[in-house]
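Only a single protein chain was left out; the remaining protein chains are all shown in position.
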Amino acid sequence: MDSAHPSRGVADRLTGVFWSRPKLLTALLIAPPLLWLGVVYVGSLAALLLQSFYSIDEFSGVVVPEFTLKTYAELLRPSNFDVIVRTVTMAAAVTLASVAVAFPIAFFAARYARGRWKALFYLGVMLPLWSSYLVKVYAWKLILAKEGIVTWAAEGIGAGNVLGAVLAIPVIGGNSLSTSYIGTFLVFVYVWLPYMILPMQAALERVPGSLLEASADLGAGGWRTFRSVILPLALPGIIAGSIFTFSLTLGDYIIPQIIGSSRFFIGQAVYSLQGTAGNIPLAAAFAVVPIVIMLIYLAVARKMGAFDAL
Amino acid sequence: MTAAVEFHNVSRHFGTVRAVDRVDLAIDEGSFFAMLGPSGSGKTTCLRLISGFEKPTTGSIRIFGEDMGDVPPNRRHVNTVFQDYALFPHMNVRDNVAYGLMVKGVERRTRHERAEELLSLVKLDGFGERKPAQLSGGQRQRVALARALVNEPRVLLLDEPLGALDLKLREAMQDELKALQRRLGITFVFVTHDQGEALSMADRVAVFNDGRIAQVGTPSDVYDRPATRFVADFVGSSNVLPPDLTRSFGGPRLWASLRPESIRFTGASDPKAKGRVTALRYLGSGTRVALETGGQEIAVLVPAGAPVPDIGEVSGLTWDPAALHLMEDA
């Protein structure tokens, strides 16, 4: 017997089997998550889609399990369409603001922060994610309240009338920051900002410093380099971050319930249409809206070349 | 005549590290100037001081007589070919080349025409639509060159531009670069750690060691008449002789250099020196023979076709007295 190959145990033989058929191991490893994804995830999504093509009997309020587009037509009713427009507008505004706020932070972290500063950056960005989402939102309610710290500080520095003027802006203003769209917007931006910073920072980190030097070398000032080199190369990260901020805002139903003017967002509409209301088809149709919007968004982003660098 | 680039007592410190240490330098307009040295010797930092990506800790830099103290990189009439080429991956070749013109606000059609001209200059006609990722290393190098030339710089800086190319391509590019420099008549400042490259291309060479310039001169100056032990050793791997050995070789008691190719084997009864062969290295164009003499190892380069002694054999050595070059102890 060849002493270099002593008798083989079961584990050893199994290793041999997997070694000679690498695809078998891959298949075994990927099967459970794939099943989960396929059955639970895609399955529930399909059920949702199916429900949205049912309708509710206007008379009895009972769900009629027959294919119809009536429920989707319901979405176009002014009161429902308002909810969609409101949510999408908010999601877009939150995303743009997140890009604007996150960029300098991500840029600094990717280009200049080293060692301890880098660690501090990650800590600073991640820290808010570790505390409860609800606690943060409640805290913001107090901060933005009519008798809260922002009003107090604004009056303290003599900017009370500025705050008043801002709140007097129709539609987005209100009785106080915490009962206005401005407040909802601020809290959304705060809560989702880390989801924008992190992918953006990762994208910026991948841009070689020599490209920025090359741009400057060819005569470009900071703004030109930003527009022609940094921004296009950071775009995949910005798109990735905006997918987070946009879709998270589209789906959230807690923040607008606690902060803002009580006007419904899609998530709240879904929440209140199921349950006692029993209007599952309309709830499902509402839930399909963010999915469709995100698909369109991704298609546009792809067309713009956001994923070329992937 | 004003020098294209002048360094006056320039130092650049990174913390306690003196990357560039009290350097004085003048680069003539229209010359092909090489900065040669091992990695970490300060040559690249000097290049970046010219382009403006580094600022001198002390001292001043002038380009065509104009002090660069507060001139940012994008305002200097100097362009760079980067070591990794630094082509913009999201732009096609034409847009890469035309970038400098776009920055200046040159109208689209004009700048595309100009970009095509430059691509033709670097023999890349018809590659304008490609993305950098679709090019070979040599092609990217040419694009980087075209891009750096589009703004018609008076000084072109090249940071190890041929480092990533294979040998054959590198040799071809050396000739092309040299020809291009003659044709354009602008100053090329070229950083390399390859002495062969520096010697074959440059009009003048600055040899860097530890943040300082060990010697500036023509290629034959630094090759045949190295000023210091370091230059002798780094440029062409010369035999560096300690004072005692120089003396026994018939010179004064000073450090000296003796090129391996200057030494010949001789059967004469009174050779200038004798040595025992310890190792042979076949190089193709010849054979490098290592000998032990006077407790020191020296190398002899035997051209192809000439007889090569065996290991262990004791041979007589001789050379032209002028080949023994005396130098400073540094």
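A few comments on the model shown:
The letters A and B name the chains in turn, as written, and every chain counts its residues from 1.
The criterion applied here is as follows: a contact is a pair of C-beta atoms (placed from the backbone, for glycine too) under 8 Å apart; a residue touches a chain by one contact, two chains touch by 3 or more.
Rule of thumb we're sticking to: contacts and distances are computed from a predicted model.
Its UniProt record calls the unshown chain "ABC transporter substrate-binding protein", which is the correct pick from "PadR family transcriptional regulator", "Recombination protein RecR", "Succinate dehydrogenase / fumarate reductase cytochrome b subunit" or "ABC transporter substrate-binding protein". In the entire assembly, the chain absent from the figure touches the shown chains A.
Residue in contact with the omitted chain (choice from A:Ile182, A:Ala234 or A:Leu282): A:Leu282.
The chain omitted from view is touched by exactly one of A:Gly148, A:Pro208 or A:Gly251, namely A:Gly148.
For chain A, the list of residues touching the undisplayed chain reads 44, 47-48, 51, 56, 59-61, 74, 77-80, 82-83, 86, 138, 141-142, 145-148, 174-176, 178-179, 257-258, 260-264, 268-269, 272-280, 282-284, 287.
The working rule: only the chains that are shown with their structure count from here on.
Taking the mean of the C-alpha atoms as each chain's centre, chain A and chain B sit 53 Å apart.
Residue ranges on chain A touching chain B, taken from their complex, read 208, 210-211, 213-221, 224, 228-229, 232-233, 305, 308-309.
Interface of chain B with chain A (complex): residues 51-53, 72-75, 78-80, 82-84, 86-90, 99-100, 102-104, 147-148, 150-151.
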